[in-house]
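Sharing a structure here in structure tokens format.
Just one protein chain is left out here, and the rest sit where they should.
Per-chain residue numbering starts at 1, and chain names A and B are given in the order in which the chains are listed.
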Amino acid sequence: MQTQTFELNMGPQHPATHGVLRVVLELDGEIVVKATPVIGYLHRGIEKICENRTYVQSIPFTDRMDYLSGMNNNLAICQTIEKLMALEIPERAEYIRVITAELNRIASHMITIGVLALDLGGWTGMVYCFRDRERILDLFNSLCGARMTFNYIRVGGVGWDLPEGWLDECRRFLKDLPEMLKTYEDLISGNEILQMRLKGVAPLSAERAIAMSASGAVLRASGVDYDVRKANPYGIYDRFDFEVPLGTSGDNWDRFYLRYLEIIQSARIIEQALEQIPEGPVMAKVPKMIKPPVGEVYHHVENPRGDLGFYLVSDGSPKPYRWHARRPAMINLQLLDELSRGTFIADVVATLGTLDPVLGEVDC
Amino acid sequence: MNTNQDILLTIAATLRSFLDPLLGNPDVVDVTMYGVALAAILGIIFGNAVILVWAERKVAGYMQSRPGPNRVGPIGLLQTVADTIKLITKEDIRPKGVDRWVWFLAPVVLFVPTLAAYAVFPFSEGLIAVDLNIGLFYFLAVASTVTIPFLMAGWSSNNKYSLIGGMRSVAQMVSYEIPLVFSLIGVVMLVGSLKMSSIVEAQSGIWFIFLQPVAFLIYVIAATAETNRTPFDLVEGESEIVAGPMTEYSGMKWSLFFLAEYANLFAVSAIATTVFLGGWQPPPMPAVMRDAVAFIPGWIWFAAKTYFMIFLFMWFRWTFPRFRVDQLMSFGWKVLLPLALANILVTGVGIYAYRIAIGG
């Protein structure tokens, strides 16, 4: 019988494409022959915008790149600028940075888990994850007055000191976290249907993951032990005791479950940071107008989505000469075609969910 | 017979005695009474859809720690009414390139078998529109035609998502029809009749769910697939194929799909009640209590059990993720079908052994 493949446009408006991604699928019945992600629907030219802003002014724009983990983006750009200026940060500010960044990682992974459950048809799991994430967003709101676009971590420290009772509230959240995780385990990750859907689908070998420059949970799911927090500790991450969970086969299930395990590790880091946090100032002496010395710098941090790097070139003026971001979601998304070939339409959705791109960052 | 006459039966009898002298010919009276029954069934379907849409949203809400609809009317009861008004006033969009007549007919045709299936539901003793001697067979035959309108909608919409959804619906419904039928055969073997009222009456001692637990399980799973609900909602498959065959429909046409979905949900639940849960009969209990609850009419028991089944289906929907299409097929053919066949075998052997025991 003569058959023919056909093209299916998934997106840019589709219930499961995490924003405005368009995937052009070439299908043989239900089986994917080729999946081409078409990006750029959310392109705002943030790199070019930031080259026309002062260093401090570029921080709020990083909030809008990976909008699910604004704190980590803030942290990355601020540490890059500090590296360029060779600035020392007060102890307390460093601890606050770690606490907020890890809380944000938990919030971001909660979304990943919940949205993957939604993509697989489990509505309720998504709602629970969003409900629990709300606790973190409330913490952030009382800290800096914003729930997602923080602009909290600044060059030289953090924008505000912790409000009264914030640390207790944070401890209370950590106390409730195991119960939340238990709920996810029971409802989402423990579910046999979900495991059937994810296990053994779209495996990624360690060699291919490295060759495609994947990072974050996508890379570690393939068994490559690379976490910037361990491999190249930034800030005060070398002071904390935590593990880097690794997967074995790099299939969808590993990529999904790794995020679940990373929540536990992030909670461990926060617990240690809450114990050790000292009193003191939260802002170093920073000149009003930042004019870093001429030079270039690259700095990277472990963002919930992977290895987020910033490359800045300073020509001594108040504005950067070059402002470039290495966006992990963008690079991880390039794996979609390779991973989707030979799987079903339903698996494309799941693979997209485990690659976990945030289109704000992909398109930048 | 029953000492305290059912109120609905009394109304029917009164109506008949009122019509008798008016129309004269008993055949004409019969036809009129069928008309009344049809109107009653339509009332049940529409009334149920209103309640079920609201109930589903409430159940979903409470399961997701939110209140669900609570603005229109007391505890949101009028929400469905408001939604219906919205749907009626919406523009009826007909996309370019649809196969006009097939596209137009699909939602209407979908509604017909659903409506026809209601004719054989024994709501209470004597309260059944047509007590066919092949009632169960009739239901299965009529309900299995539901596949066709989905394929019609998917094919005629001129949309690839719809086409995939239509194809999925054929694959899914045909494969799950078989375990569904086979799961009911065990009960039919026990009763020795396909007549709905005799199936219910045969359960006056013990409900068939206790004699045929495996068949009940298979029935519930297959029925979930038949009604396209999670974890078998591949036909709609929201996150994959947008809305499947319904993607291009809007306004009242779309709401007919919606109505049929809930009518189907009620239908499979009513069959589960009839075949496995003792139909209109109260639950098994000591004789003293049986007298105490004798005043409750049969249709209340029937409705209570049916709504329990519906709640079960809703519970599934708001808990489970969705199967993938190949897993769905292999589960249906490799697990459910052998299990259903084994159940028939065991039932047959059991009946034979029982007969020997009685005879010897």
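Criterion: a residue touches a chain if its C-beta (ideal position, glycine included) is under 8 Å from a C-beta of that chain, and two chains touch if they have at least 3 such contacts.
One rule holds for everything that comes next: contacts and distances are computed from a predicted model.
Chosen from "Amino acid/amide ABC transporter ATP-binding protein 1, HAAT family", "Sulfate transport system permease protein CysW", "Putative beta-hydroxyacyl-[acyl-carrier-protein] dehydratase subunit" or "NADH-quinone oxidoreductase subunit I", the protein name that UniProt gives for the omitted chain reads "NADH-quinone oxidoreductase subunit I". Among B:161, B:249 or B:318, only B:318 touches the chain that is left out of the view. One of A:56, A:153 or A:355 touches the chain omitted from the figure, and that residue is A:56.
Where subunit B meets the chain that is not shown, the touching residues are 59, 61-67, 70, 315-316, 318-320.
For subunit A, the residues touching the chain absent from view are 53, 56-61, 63-64, 124, 128, 131, 134, 141-146, 149, 151, 159-160, 163, 183, 186-187, 190-193.
We adopt the following convention: only the chains that are shown with their structure count from here on.
Separating the centre of subunit A from that of subunit B, both taken as means of CA atoms, is a distance of 46 Å.
Interface residues of subunit A facing subunit B in the complex, by the touch rule stated above, are 6, 8, 14-16, 30, 117-125, 127-128, 131, 187-188, 191, 193-194, 196-197, 344-347, 349. Subunit B makes touch with subunit A in their complex at residues 60, 63-66, 160-161, 164, 230-231, 233-234, 237-242, 318-327.
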